[in-house]
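This is the structure I have questions about; it appears just below.
Missing here is one protein chain; the remaining ones are kept as they sit in the complex.
Per-chain numbering from 1; labels A and B assigned in written order.
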Amino acid sequence: MNDEYEVVIGLETHAELSTESKIYCSCKNKFGIEVNTEVCPICMALPGTLPTLNERVVDYAIKMGHALNCKINRVCKQDRKNYFYPDLPKAYQISQSDIPLCENGYVDILVNGESKRIGITRIHIEEDAGKLLHATSFEGSSLVDLNRCGVPLIEIVSEPDMRSSAEAKAYLETLKSILSYLDICDCKMQEGSIRCDVNVSVHKKGTPFGTRTEMKNVNSFSAAVRGIEYEQKRQIAALEAGETVVQETRRWDDAQGISVSMRTKEDAHDYRYFPEPDLLTISVDEKRVEELKAQIPELPTQKILRYVQKLGLPQQDATIIAENVDLANFFDECTQKGGASPKIAANWLLGDISKYLNETGKTLGETKLTPEKMTELIGYIEKNTISTASGKKIFEIIVAEDKPIKQLIDDMGLAQVSDTSELEALADKVLAENEPSVTSYKNGKTNALGYLVGQCMKASKGKANPGMMKEIILKKLGE
Amino acid sequence: MELYEMTAAQLSEKLESKEISSCELTQAVIDRINSVDGKVKAYLTVNAEEAIEQAKAVDNKRISGEKLPKLAGIPIGIKDNISTKGIKTTCASKMLENYVPPFDATVIEKIKASDMVLLGKLNMDEFAMGSSTENSYFNVTHNPFDLDKVPGGSSGGSAAAVSAREAIVALGSDTGGSIRQPSANCGVVGLKPTYGSVSRYGLVAFASSLDQIGPIGKSVKDVAMVQDIICGRDKMDATSAVREYTSIADSLTGDVSGVKIGIPNEYFGEAIDDDVKTAVMNAVHELEKAGAKVCEISLPSAKYALPAYYIISSAEASSNLARFDGVRYGYRAKDYTDLVDMYEKTRSEGFGSEVKRRIMLGTFVLSSGYYDAYYKQAKLMQRKIAGEYKAAFNEVDVIATPTAPFTACKIGQNIDDPLKMYACDICTVTVNIAGLPAVSLPCGMDRSNMPVGLQLIGDSFCEDKILGAAYAYEKLIGGFAAPTL
Partner (left out) sequence: MDIDIRHIAKLSRLKISDDEFAKFENEMKGIVDMVNTLPQLGEDLAIDENNVMQLRQDIAETGKFTRDELFQNAPQVKAGCLVVPKTVE
């Protein structure tokens, strides 16, 4: 990017909340069922139906508010956002306008080791819309599936505090991990459970902010990065060509990697917000607000700091573990309860365990591996009961099947020989059989040592404790 | 005296004592409909066969010795904007000409649970917007006291049906006077309950913050008995009040001694016809003679209720009626070029002109740049007016006013003048704006021998006080006149 320019990015992130029922009716809130089967008179807006607000939606939004250090407006209301579209049965979306449930917060993100604070303008609750299905076979028509109508959403609006696509990505990753830590969103990107609108503007450094465009239809974090980079290039090119950037809504086409103006849809955009008369004031008592605060677990950024400062993990390892709630909990169990060495536990998590998960596509929970077993295995290796190589052999088994480790070591005969007399006998035998090497060592060919130790290991079928074996050989050669 | 001429209270005793059966009664009312509805045109749908079936079922329960609710077996008519499972609910609009709800409104569930017999669906102004029932897409309803005159509106069909003895009782809905004004015009009793006391679930919304379903009957007792059935907290309606209700019907004694009645001079200005003023004041004096204390009070902001009402109700209506877009149910235009064209043609062809006017007004007062000047100011005025009423009810128990500034107009008289039509509501809208209960009851006739309505307004959830005073008046004058058809 032309470095006279600076890009300014703000994000509006929509997260679907993982409640049992929808936000304004009792329909099941679930993904991937047959079209129009999770629908009722209320969410399809039959005449005379009325909304009733799901209390868990309010709880979840307040939790997110606490996690993002927001002020909680425990007395607030809902408003109607009016516009016509076939995926919006009432022709208005019940949302929040002037008084959001949460506002004025912040979140700290880490971008290549640097911590940066991003302001959170507001978090409000609202309902999702249905889906329109398009296909050439539909001959000039589109089909409407209302299953998603009324799925609860929180919209998290950031301040325009990001200055690069990398920061935007880090911000989104952080939000995602917080949502999964709070267990209020299943965070399945491919199912659209987190979506965002991206506001981008560019300006020459040291000059006021430029005109911003809003980009919709950004359905993955990588798409957000691509979209931002495309949009900043497009705007800089426009300014360089002496044109001006038009304030408008644009649609990101990820397939073609371009953003296109939606001005056509703009013309009649006057949402006529007004207080939802079918719902009264929302009032959450202070006690409840505090209870919800108490339920907030240690969040990724705090974990990363603890891992780095208290446990001495490298920043990068700490981040990878902390941003995945499963890995983090597994790691904490091993190191706190099990008392395993943090560095070794981290190596296993980022090494063999991650490798296995990637290959099998499983989550930690879906494996047979438990923190207890992992701690036990690490223990045997640290006590030299088995070699690291043998440890990996055993891992391959216990990750897939529930078998006692001790028994595996015996059955597979993986226990290392660390008994001195046994090792000395072995050494005498090997030295006797390798006179030439012994001689050449004594003539200063020190590399013969490695050969001799190797022969011992071979003779012991790998069971000899390599460290002890080497000492004994040295001792005997010195005699 | 014919069965259809009797009150629900009288009939419930005859049914209870098995002197008559619900079948006989229901058949009598259906015969009455067949003989006079050709002139009155109150019904859009008559549910004859199902009604008789229902009546039979109730009779069987009674014969088998089951203890039945007070109004079991009594036929009731329903305004056509209240959802009835399996029975067309048209809101008297082309938009919903063939719409059949797959569910019952909460009030209908209650009516069915109390074993009342569902006679059919009653005419109204389209989507309850109007004061004459001339805005019905299907037909005009005629006033049983003078067939050349309107029955008032929007619940004109409900009021006319009860007045013409085509239903023992009926349900209407009231957003700005739509139960009380037609009740006044047709010489029957109509109650607009406190906002939140009757569930709105299943009532096709006009203005959510003002709409209330309420009963219309030939007597105050009947209205009280039906209100006892339909009131109550409903989990399906977030705006329904969380409280317990005691029977109003059982509280009616006929004694008004010591009841303080306030007379607000703002409701007796030059806009009010002299005959109406006289009839209303005569009724008040009757009550005074019976021991009520009468005093003048002032509600200075009442004159602003009409503009505030038209802003709030139209704003909400513009949004509530946006769902009629030809996608999920209702009318869809035939030829269209694209989505927007389909929307515009469907809505322009499906809605009548009064509905379009209100949608336009509502869209305008909410549109960017006007919200603060209109909607917000109207809501502020609403609170001011509610405050003035609260203060008044520290002084008095009941406020007495005319229900309507004049009696029923000739059919076609105001149809081309929206503002004249809106003026019919000046006495009633304030009550909806303040969310209060009010009853309209007949209090004599004007020079052209048309019924005049007395409106008694009470404090929130004080239905018992206004119906108590109304009941006393009814006893004093020995009942209300019926039309001759």
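Rule of thumb we're sticking to: contacts are C-beta pairs under 8 Å (C-beta built on N, C-alpha and C of every residue); 3 or more make two chains touch, one makes a residue touch a chain.
Keep in mind it's a predicted model, so treat the numbers as computed, not measured.
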item: Residue in contact with the excluded chain [from B:Phe127, B:Phe145, B:Phe406 or B:Tyr422]; value: B:Tyr422
item: Of B:Ile63, B:Ala113, B:Met360 or B:Ala391, the residue in touch with the unshown chain; value: B:Met360
item: Touching the absent chain when the full complex is considered, from A:Leu133, A:Val246, A:Met412 or A:Ala425; value: A:Leu133
item: Selected residue (touches chain absent from view) among B:Tyr4, B:Tyr99 or B:Tyr471; value: B:Tyr99
item: Where the unshown chain meets chain A, residue by residue; value: 19-21, 26-29, 34-41, 44, 46, 52-58, 75-77, 84-86, 99, 132-134, 138, 140-146, 217, 251, 262, 265, 267-268, 270, 272, 279-283
item: Chain B residues that touch the omitted chain in the full complex; value: 98-100, 102-103, 235, 238-239, 242, 304, 306-308, 310-311, 318, 322, 325-332, 336, 338-345, 347-348, 351, 353, 356-357, 359-361, 363-365, 367, 372-374, 376-381, 384, 418-419, 422
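Quick note on the criterion: only the chains that are shown with their structure count from here on.
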item: Parts of chain A lying in touch with chain B, wherever the complex brings them together; value: 41, 44-53, 80, 82, 84, 86, 89-92, 144, 270, 272-274, 277-280
item: For the chain B and chain A complex, residues of the former touching the latter; value: 81-83, 89, 91, 96, 99, 101-103, 105, 200-205, 207-209, 235-239, 315-316, 318-319, 322-325, 327-329, 339, 343, 363, 366-368, 371, 375
